[in-house]
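Have a look at the structure below before the remarks.
Of the protein chains in this complex, all but one are displayed in their positions.
By letter and in written order, the chains are A and B; residue numbering begins at 1 in each of them.
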């Protein structure tokens, strides 16, 4: 082939540089979180775990973290259940206007979150649902269900409907068929959907910014405030914790997705 | 023991299209009935309705004396073997076969002994702890059969169960399934598009086309006296030649091909001798005699040898008759030595040749 070696090297270094810039912002938080300096500085000097200690010792940070975790866990449960049920109806059910319902289902992913955020803020405020656990649960479940529907309906489409017929011919009713045959078949998809739902809620910042209150405040809202007003290295420590947890979950999803293909 | 299955004037339409039209058949207890037809003929749709997975648009389905048309699939108590077996991939062989018993809430000890018997029945005694993915195609097939039989259903349905197996294994399994069915006395409804399979296994075969049951008969009758050109063509190798009736002569009915060749057939029963009406004669390759000279008293159909194909126990000769290259297949003894281009004469056996009126609605 006539592609010159120089061109190949040029292309490879472009890719390498682009990839480096892509992962750099994720990786940079690790050294930042252990630097001793009190203000932003790169490369950081020294080594300390003080910022982690500060994070875990700060009441407000911990409150926001627990609130986020609580909301994310409840969202995961609600979105996984609601989304799985909806997927079954959409893939295997008899419904009129399925494609319209499907488009509506995915719309919270595409509609700008600022619009949803402002709309929910104006809706929740008079109902005293801002800064409220249930307000967050509604908002985040709404945002998370589309991801669950995407992964679960993909799993259902790969799942052989003949197996369900076989279960019925063996005498199983709809519930037994779901529990004994369908669910074990799509469980990797459901689990992946659950992880997506968790991350969607835990990482969600735009809606959380608007519907947080003084009491009920998510970790994303707390981070936003701190980045905007007093940029302390605690943020780097928090970021490190979040990135570490996200990477673990992401690896889990990767293995879950590979399992169903096997 | 088996129970009878009665299908009474069953129709199924999908959005205005009739997939099954007025299917009616009574399958006796313990009978082996095949539904034979090309893909899209409605045979699988009919089976799905018997199983209870599809609701007939109209008509009734009875098992024994009970009308089960409105009974859901899981309460019909019918065993079913699916095209690609549909074994539950996350369950072992044992768990797969135990599943129908678990659904019927049998005691654990009872389940174990009956699954054991079922495994013996299909000769898989030692494979109970394997997962389906660890089995060969033939073994998976056997597990599917065992799962369908373990709860001793009176009726067993099979939807092209051998389609995924290679030829040798398929023939082996045909005999095994047939033996199993006979020894258990279970009523069998068997869907296949393979006419050879239907003929070897069945007590009766129902041939379906375009949603209609064209003919229901035992294999011999089906082969020898096909009820329609479609059945004649679909079951076994068949020559269909377009002709018109000319006259009745001393040497039998005198016919004329579309190309104008005249020939006569002894002992051919022509019910409505009408020279205006186009007809089709149907003759199997083994019922036609081929000769180099026209030595009989009658008029034989003249043709040109196109090709000879040696097939082991016999040779299949392709003879071109008429100007439009219509090919007639003739079966001769294995060492017949015709050369392409040679002129040859075809003699039809009137008692083994069928005659069909060529209606406008046939293709």
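Rule of thumb we're sticking to: a contact is a pair of C-beta atoms (placed from the backbone, for glycine too) under 8 Å apart; a residue touches a chain by one contact, two chains touch by 3 or more.
One rule holds in what follows: contacts and distances are computed from a predicted model.
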Name of the absent chain as recorded in UniProt (options "Xanthine dehydrogenase large subunit", "Cell division protein FtsX", "Aspartyl/glutamyl-tRNA(Asn/Gln) amidotransferase subunit B" or "ABC transporter permease"): "ABC transporter permease"
Selected residue (touches chain absent from view) among A:69, A:142 or A:187: A:142
Touch criterion as defined above, residue of A:9, A:53, A:183 or A:250 at the omitted chain: A:250
Selected residue (touches chain absent from view) among A:29, A:71 or A:170: A:29
Positions on subunit A contacted by the hidden chain, ascending: 1-3, 11, 14-15, 18-19, 21-26, 28-29, 32, 40-43, 81-83, 85-86, 88-95, 101, 103-105, 107-108, 110-123, 138-139, 141-142, 145, 150, 154, 161, 164-165, 174, 199, 202-203, 205-206, 209-210, 220, 223-224, 227-228, 231, 235-236, 239, 242-243, 246-247, 249-250, 257
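By our rule, only the chains that are shown with their structure count from here on.
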Distance between chain centroids, defined by C-alpha means - subunit A, subunit B (Å): 55
Residues on subunit A engaged by subunit B in the complex (per definition of touch): 160, 162-163, 165-173, 176-177, 180-181, 184-185
Subunit B residues within the subunit A interface of the complex: 51-53, 72-75, 77-80, 82-84, 86-90, 99-100, 103-104, 147-148, 151, 157
